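Below is one structure. I have some questions about it.
One protein chain is absent from this view; the other protein chains keep their places.
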Amino acid sequence: MDLGPHSGFIIASYGLCLVTVLGLIAWVRIDKAIQEKALRELAEQGVSRRRPDAGGR
Amino acid sequence: MTSWALALFLRDLRLSVRVGGSALVGVLFFLAVVTVIPFGVGPDLNLLSRIGPAILWIGALLATLLGLDRLFQADRDDGTLDLMLMAGRPLELVVLIKCLAHWVATGLPLVVAAPLLAVFLNLEPLAMGAVTLTLLVGTPALTLIGAIGAALTVSLRRGGLLLAVLVVPLAIPVLIFGVSAADAAIHDPVPFLTPFLILCALSLIAAVIGPVASAAALRFASD
Amino acid sequence: MAFWDYANPTRFLRLVQVVLPWLTGLCVLAFAAGFYMSFFVAPEDYQQGQTVRIMYIHVPAAWLSMMCYSIMAVSSLGTLVWKHPLADVSAKAAAPIGAAFTFMSLVTGSLWGKPMWGTYWVWDARLTSVLVLLIMYLGLMTLWRTMDDPIKAGKAAAILTLVGALNLPIIKFSVDWWNTLHQPASVMRMDGPTIHPDILWPLLVMAIAFTLLFFVLHLMAMRNEILRRRVRTLRLRAATSAHPRSATATAQPAE
Partner (left out) sequence: MFEDLSFSLNGGSALVVTGANGIGKSSLLRTLAGLVPPSHGSIRLEGGAADTPPEEQAHYFGHQDAVKPALSVEENLQFWQNFTAPAPAPGFSVRSVTPLEALDTLGIGHTAQLPAAFLSAGQKRRLSLCRLLVTSRPVWLMDEPTSALDRRSETQLLELMNAHLAAGGLIVTATHSDLALADVLQLHLQAADAAALPVEDALP
């Protein structure tokens, strides 16, 4: 379709929005991977969540 | 021989990026200053584009000063500074590297943000480029001169404000030649290169005087 | 009260696991419909031509930027008044998303403004208020980052969010007043488009799509935040017990 004389601006605004949303999705996914990796490593070390008497406090 | 320098640089960079660091607070402050000025002078775009380079430079100066008070104080508070004095590394170089890391973490983001903020001030693309270029060359001088103030106020509990008072007069030449170089690029007949080269020279001089003076101040501060 | 049933993070995570795929699917469908309608159903504006199509992302993004702040304000009330354990998780997870939507509405607005007004930015009352909102979002995000303890940071941020929520109408009002004092004659004001159903429907569908997107991202970010706190607790425990396997044998008085 023809977007007229200002097609550059229209494409740019849709494109930038797309980039921002993809950035948000990437942030959420990467963050999840980092936290899950840390949880796995802690589980391998043998630190368990269900043992409230283990901590000093 | 240079591995200790790299280790120090990376450590300071990490500290400013991690939790509790202040890497992006400076840019945020820069944005806030540039946003507030039109409320004071009015939204006239012609006026704003005329004083735009000056606004950006003053904003960058204030943002740089704001982040400097912790440059040495954080290290003094937990005893790191004592150990650095005993580490057997030239203190002038240590200061220079700390300044470099601080500039990469707080000064460089200001330079990157400058073209974006220039849009708010209705600057022409040429003016945008000129301001960004002068900031790229001039903000290291601000950091290095500010380091002297940071070293002098390192033992004071509320050193931040005093630091600004001490450093602002010293930073005036940088501001003068930074703004005039940016202005010269916009208004054609005035030569751009003369003030720009003086600005470069100021940065180079600061790279010598800053570390030497700061190192001397830090040596006296440890008691 | 159903709201309180999900105070338990584990139960909340299970709920997210169930709801998220459906929500994502709906979101994708809504965006497909929204894009189709905004490009092929909606007519071009007799005055603005094709650039009016920017409106279909600009306006929903602006709405969402305000809705997100309202959600953060309610969450902050939840933190301070009702002490709901997930409230500050919700507020913290919403801030970057809100900042991103605000950023989108600013960028699209300025890309719309260039062909219409001849400049990327004017200190128009509405634009300026949104810029102030962006600064508040970024400030809140920084406040969260500078504090190590999530509970303390959550309370501080909640106070700032609520003060901001009370302040935003005042800011909007004063910016309006400042702007009418100064409004330079050279800037052409955009007239609000007469709402014709052909425009209204795509706009509404896009607004629904953006809202769904917000909730998908918000739930995912909340889940990450819960995991992050879990990691933090476990790490603290890992540090205090000298040998995690035989923690009871070596338990020392902390500090």
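In this document, chain identifiers A, B and C correspond to the written order of the chains, with residue numbering beginning at 1 in each.
Rule of thumb we're sticking to: a residue touches a chain if its C-beta (ideal position, glycine included) is under 8 Å from a C-beta of that chain, and two chains touch if they have at least 3 such contacts.
Quick caveat, the model's predicted, so the values are computed rather than measured.
**Student:** Return the single residue from B:Leu85, B:Val104, B:Leu170 or B:Ala216 that touches the missing chain.
**Tutor:** Going through B:Leu85, B:Val104, B:Leu170 or B:Ala216 one by one, B:Leu85 is the residue touching the chain not shown.
**Student:** Even though one chain is hidden, which residues of chain C still touch it in the full complex?
**Tutor:** Residues of chain C in contact with the hidden chain: 148, 235-236, 238-240, 242-244, 252, 254-255.
**Student:** Spell out the interface residues on chain B facing the chain that's missing from view.
**Tutor:** Within chain B, the residues touching the omitted chain are 3-4, 6-8, 11, 14-15, 18-21, 78-80, 82-89, 222-223.
The rule is simple: only the chains that are shown with their structure count from here on.
**Student:** Quick one: report the Å distance separating chain A from chain C, using the average Cα coordinate of each chain.
**Tutor:** 15
**Student:** Nearest whole angstrom, what separates the Cα centre of chain B from the Cα centre of chain C?
**Tutor:** Chain centres of chain B and chain C, defined by C-alpha means, are spaced 32 Å apart.
**Student:** Residues of chain A touching 2+ other chains?
**Tutor:** Touching at least two other chains: none.
**Student:** In chain B, what residues contact two or more other chains?
**Tutor:** Where chain B is concerned, no single residue meets two or more other chains.
**Student:** Please name which positions on chain B make contact with chain C in the complex.
**Tutor:** 19-20, 22, 24-25, 28, 31-32, 35, 38-39, 42-45, 48, 119-120, 122
**Student:** Which residues of chain C touch chain A in the complex?
**Tutor:** 39-40, 44, 49-51, 53-54, 57-58, 61, 96-97, 100, 103-104, 107-108, 111-112, 114-115, 213, 217, 220-221, 223-224, 227-228, 230-231, 233-238, 240-241, 244-245, 247-248, 251-254
**Student:** Which part of chain C faces chain B closely enough to touch in the complex?
**Tutor:** So the residues of chain C in touch with chain B come to 110, 119-124, 128, 131-132, 135, 138-139, 142, 145-148, 178-179, 182-184, 186-187.
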